[in-house]
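The structure under discussion appears below in the form of structure tokens.
For this view, one protein chain was removed and the others were kept in their places.
Chain IDs A and B follow the sequence of writing; residue 1 opens each chain.
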Amino acid sequence: MRIGVFVCHCGSNIAGTVDVERVAREALKLPGVVFSDTNKYTCSAPGQESVCSAIKENALDRVVIASCSPRMHEATFRKMIAEKTDLNPYMLEIANIREQCSWVHKDREQGTRKACDLVAMAVAKVSCDRELFTTNLPVERRALVIGGGIAGIQAALDIADAGFPVTLVERESSIGGKMVMLDKTFPTMDCSACICTPKMSEAAENPNIEIKSLTEVESVSGYIGSFDVTLREKAKYVDYDVCTGCGLCETKCPTKKIPSEFNQGLSTRTAIYKPFPQAVPSKPTIDAEHCKKLQSGKCGVCEKVCPTGAIRYDDVDRVTTQRYGAIVVASGYELIDWTGLYGEYGAGRYPDVITGLQFERIVNASGPTEGHILRPSDRTEPKTTVIVKCVGSRDPNKGVSYCSRACCMYAAKHAHQYLDKVPDGTCYVFYMDVRCAGKGYDEFYMRTLQDGAIYVRGRVSKIYPEGDGLVCMGEDTLSGEIVRVKADMVVLETAMVPSRGSDVLASKLNVQRGPEGFFTEAHPKLRPVETNTAGVYLAGVAQGPKDIPDTVAQAGAVASKVIGLFARGQIESNPMLSKVDVSRCSGCRACVDVCPYGALGLVQANLRENSRKVTRTVCQVNEGLCQGCGACSVACRSGALDLLGFSDEGIMQEVEMLCQ
Amino acid sequence: MAQTQFAFFPGCSAHSTGRAYTESFMYVAERLGFEVSEIPEWNCCGASAGHLRSHDLGDALPARSLALSEETFGDRPVLALCAGCYINLRRALVHARRSPEDLARIDGLIGREWKASAEVMNGLEPFMDPEVQSRLSSCVTRPLKGLKVACYYGCAMVRPRDVCAFDDDEDPRSMERILSLTGAEPVEWSFKTECCGASHQVIVQRDMKPMVGRILENAAAAGAEAVATACPLCMLNLDMREAEANRQRAELGKPPLRLPVYYFTELIAASFGGKADEIGIKRHFTPAVETVEAARSQGVVA
Partner (left out) sequence: MSVTSDAVAAEARSRAEGAASPEGGAGSPWQPKILAFCCNWCTYAGADLAGLNRMNYPADIRLLRVPCSGRVNPQHVLRALQDGCDGVLVCGCHPGDCHYVSGNYYAKRRMMVFKRLLEYSGLRPGRFQVRWISGSEAGKFRDTVVSVTEQISQMGPMASDAPSLEALAGADALLEAARGAGDAR
């Protein structure tokens, strides 16, 4: 073993407190050290040159550099060794004698002694280092986007525009998500459909985007650059290759009384249907649960009227598997089911207590009331409307503890829209706080106040019918008085919650969810669109409540991450990973349960033991998934697992060296 | 196996203002095979004053009775028919179960080794067991066919939720489920957990007056022919003050409400065929016998 130690002055940064010459001299006494040197600035070009020539001249096989933090220049020196010497770049250890020594101690003697110890520990560790090799893993340049709301559409478009193929998977029969259901968008009041539907058709027409509606992710295996994803495309009972989307079937279907999901139950639809006119794909599907033909075999009207013969009653689910390099999770949200939580608001018994999303449909020109504000019970114009904010949000006793972020603004929007369409109407808004942080948001709120909306600070404690109206009881906490408002209609601005099935999706993708159920980003500040599973990215409300501008921005950020990955075309693997010694592994699976990345699995291996061939269950490390945390190596009962780069032996040697 | 043995905490009402509740409960209990035994040497639960005087007193008063029950009847659930007793006993139990230190503190206060092992139940809970419900159904001989009844829980029985937790605190449904077994038809209404103002009737009588009226009005508006309660204080207040509410309505030119108020156990007992004088319904202020008889005469004898 021929170890070289290089001690850096770092100008006076280190040399000011630490006697670097003495550190270099002391290092030479350490076992295996055959050379030591000091340098004014080791990281500078001449500094690097002198280290490299010393390595060559003295035929060094391991190197310790005592300098600044390895978090600063470990990568620099690794690159230097890889490019300018024949040495393996992982035969290097850094002793941090600047940030953790010269900069924090004043006493020269103590600093020097500590530096000597730190160098000794690094020497002990470097003697255990092994050559490690990175491999380049290929990246499949194809992206999977899960969820066809505005987040998914935007991410898919941006990735596709860069020239990479994208599969956009949507669980419902049309893409568009929640945004396409909205009437106007705050604070500019652009028509939501007018800005969302062009994006939807753009996605449909983009040759790089394949839209799979009524499709869910069945299973995911693999790792960044090479995810194998199985998708289940549910039976549509309509051959999309033949169907022209003429809509004749919809007009003739005899089952017409099914509550429309798109109109939030405020209108009905048929059993063969398109959820809304601008749906993408612009072709109908049969709702098997309500179809007479599929339930009882009697009917078949749609097949008879279809001019192209596109109806397929014998259609079945299609399961396909495809490889993707990156996965974007844009699975969005649902509104909390307030009916099970708020008995005091009637638990859904009063038809004129509606949700904000229902109000969006009512106020929409193509909605069930053609844009006239009419309450559901008797289709009359409500002269007094109460808007209740934070229904389910910020209410850990009943709903969720977080703020849903967009409701303050859409409550103001609803008040504004109502007062605009019912000029003689009165609108009360019960609120806890008004949170309007955003460009033009507070101005919008102020405008709503000027429109005449009456903001009452307090929660509604009870809603009950009286005559043909609804009495809302609450407290105005600013005046301390009990407020009773006789309303004709009540709009509940309900909390956003993770979309149903997020838990299952999270476990399929092996990504984490926070306590509230939204997917967790890799770092809340610095890696907001990545997850802790490399190659899986987050866009939109799937990651946490946000409004449309933030969602679109995040979708763009995700796309840039994916495009960056695809542009590189390959990823260099981190070689400092767990390694299993199968001869010691008993297949107890303690490691499998500990690994947060699902990188460890059990396999049947053919081994040779005592010159006999045996087949045993042993652990296997998936190098694409392993992130090198080392939790498994501690959990391993038999010591079969070790972490390369931070081996048990290396750490022990460091400990023992310090103890000497 | 359904719970049929109970330790009975009468409180100040069971043998006085709430006699009809006790009588009708016992009538039903006997037929369902419940064994209900009074806790010896029980004391006041603290009512609405104990816990306001001091937290320790609020814990100690109920804890003593519960400890006596535990010493005599072991783990048998303690039955408190009055909602006020129920909430006080329950609160002491919840406090004692918070931590071993809390239990030790309370045990120190009462000088007994109470383990806080037995449950505290209100009058509705014994009937929530599916087995008891099927037995109850089979005892119904004079169903109250079509009697529209508004189930009233009052404010104390379901709140606060971390103390009571036997049903939803805003939209409880246990009484509805129980009474629907008698053939009665519970109505959907909005004031089932509103305060009736009972504890204000001495101090701020003027403020509480409209509270009774609006509860009864809401029940009537929902189509109810009768109101059912599970608390002697609610009963006393609604039943006794209906006439007063009617006087106020008369001043406003509104017709009087004719809503008899029952303990839910009276209605169960009536459906079992109980005679008016043995099940308590003759003790009411607002005439109550006629409505039950009318409903029963509609019913078919099973």
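Simple rule for what comes next: contacts are C-beta pairs under 8 Å (C-beta built on N, C-alpha and C of every residue); 3 or more make two chains touch, one makes a residue touch a chain.
In this text, all values refer to a predicted model and were calculated from it rather than measured experimentally.
Every shown chain touched by the omitted chain in the complete complex is listed here: A.
The missing chain, though absent from the display, is touched by one residue of A:Cys8, A:Leu87 or A:Leu118; that residue is A:Leu118. Only one residue in the set A:Glu261, A:Glu623 or A:Asp648 touches the chain that does not appear here, and it is A:Asp648. Set against the missing chain, the residues A:Met1, A:Leu28, A:Met446 or A:Ala567 yield one that touches it, A:Leu28. Considering A:Gln110, A:Ser219, A:Thr380 or A:Ser583, the position touching the chain not shown turns out to be A:Gln110 (whole complex).
Although one chain is not displayed, chain A still touches it through residues 21-22, 24-26, 28-29, 33-38, 54, 69-72, 96, 98-101, 103-107, 109-114, 117-118, 121, 512, 532, 576, 590, 593-594, 596-597, 627-631, 633-637, 643, 646, 648, 651-652, 654-656, 658-660.
One rule holds in what follows: only the chains that are shown with their structure count from here on.
As a whole-number value, the distance joining the C-alpha centres of chain A and chain B reads 51 Å.
Listing the residues of chain B that touch chain A in their complex gives 161, 168-172, 188, 190-191, 194, 218, 221.
Those residues of chain A that touch chain B in the shared complex are 342-344, 346-347, 349, 397, 462-466.
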